[in-house]
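Only one structure is covered here, and it is reproduced in the block below.
Here the complex is missing one protein chain, while the rest keep their positions.
Entry: chain A
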């Protein structure tokens, strides 16, 4: 007799869940996908607004006058860069000192685990140059950062504008925080070295010289990418390492100033549209949102700002885009926009924390917060929990009916039968799957030399192809683990394994979605149907094919094609395959260079989980 609940009601509810399990699962899945697609529909989103009181509205007077001079400085920088053949350190130091900043340099070096074919580098050596503008009257406790990456042949105007702004800022007396002007070499690697040196941490094993000058705790940072003298629009990039996003107030600030000055601003490179009630308008918003989801799920920093977020510094990248449009914006206007943003950031009293840290943006003026998008994921996870109860009550009911319907002797036999799929039959597949995962994580890097000896491929290709080989070898496992299993082929064995696997997947997806919602959601979309419907009794060939299609590797392949489609640069199959290989190599490199967690997550946790389901499929 239950005290808090009625056992009859409970039993009725559980039996209802067990009977209608499949329809409810299907409905939940459809509802989850529909909810996610509905997020981009404008009436369901909120307009962005400034939450931080100290930043207030855009009421500052921007007076930056020297856009042309900044461009001239940029051309000088380009000339010196070409002469030196890398970063013109001496010229930069001299120029920054002439503008009244305290200039310091940092040298760093890193040998990549394998050569990076996209950027053609293997042993990287470089120097970062940064100048600190000390606030005239304030104590040196807080700082803001303005950075521009030094890339060969590109981004000269950004460095010129940075130096022009440095000169203008130096003449003002209203700065309450130090401003650090940073020019980093080898983009993300240099930025990582600088940040590690600034915060006295060393998480990625890089070699760098310690920083001689420091400016206090950094409140916000902006990275500039500007490659032309005039631009037609400014693009804001928010996605950072591991899918972390800066505080929404930074995006709001940018948007507010764009509106005040009258510059065209975009996010994901897509312009805003006003016709949200038409089909094309809605699909435009969906495309923008899906681009953000894809970029966030990849876990890589999409601009130099992405590495700041790990240190709880709100940062964004502003890219200048010059496309075929009539109205052009010159460097003075961009300088004024940045001046306005920095004056507002100067007014901050504490770190940006009033607005959201977890959000999706279907356009620059609308956003969806975590409270609105999480139910989509929750609906998918509910399917797993429903399946849990189904399996669990299935076992329970079968024992119950066995006990009711049979004699005591039979009960004893049945109960002894139930206890035979013990720990070993569950533990063995688990251990073997995880060992395969560990192999997938360690083998590609470790055996790249051996692979290069035996096969005519470059190191990068060796690593990627080894990874794919290990992945495919894992598919052969069920036929081999049965040799080690004692309780093989029992009815109850696979049920227990499925129970464990579904729980494992639910916890894994839940934790992933908390940190990186996009990655969790995409994995859930493909793995939840796998988890829900795999049993040894379904037709083997068809379900094996479906399982492979829904595995993480194929999900990645389809995502690559989908991403290219969204960016309106669709690729053919060969190019897509090569792109896929480079995406895998970039993912592995990101992990070793900056500490991105996507590669270890997939290799060590998601892939073994998927292998467990593969194991269940081939249980007999």
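As a working rule, a residue touches a chain if its C-beta (ideal position, glycine included) is under 8 Å from a C-beta of that chain, and two chains touch if they have at least 3 such contacts; residues count from 1.
The rule we apply is simple: contacts and distances are computed from a predicted model.
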Notebook entry, point to check: Of the candidate names "General transcription and DNA repair factor IIH subunit TFB5", "Radical S-adenosyl methionine domain-containing protein", "Proteasome subunit beta" or "GPI-anchor transamidase", which one corresponds to the UniProt protein name of the undepicted chain?
Noted result: "GPI-anchor transamidase"
Checklist line | Option touching the unshown chain, where A:60, A:96 or A:286 are the choices | finding: A:60
Checklist line | Among A:47, A:83, A:137 or A:200, the residue in touch with the chain that has been omitted | finding: A:137
Note to self: Touching the hidden chain in the complete assembly: which of A:349, A:473 or A:538 does that?
What the structure shows: A:349
Check: So that we can see where the missing chain sits, which residues of chain A does it touch?
Finding: 53-54, 56-57, 59-61, 135-138, 172-176, 343-344, 346-347, 349
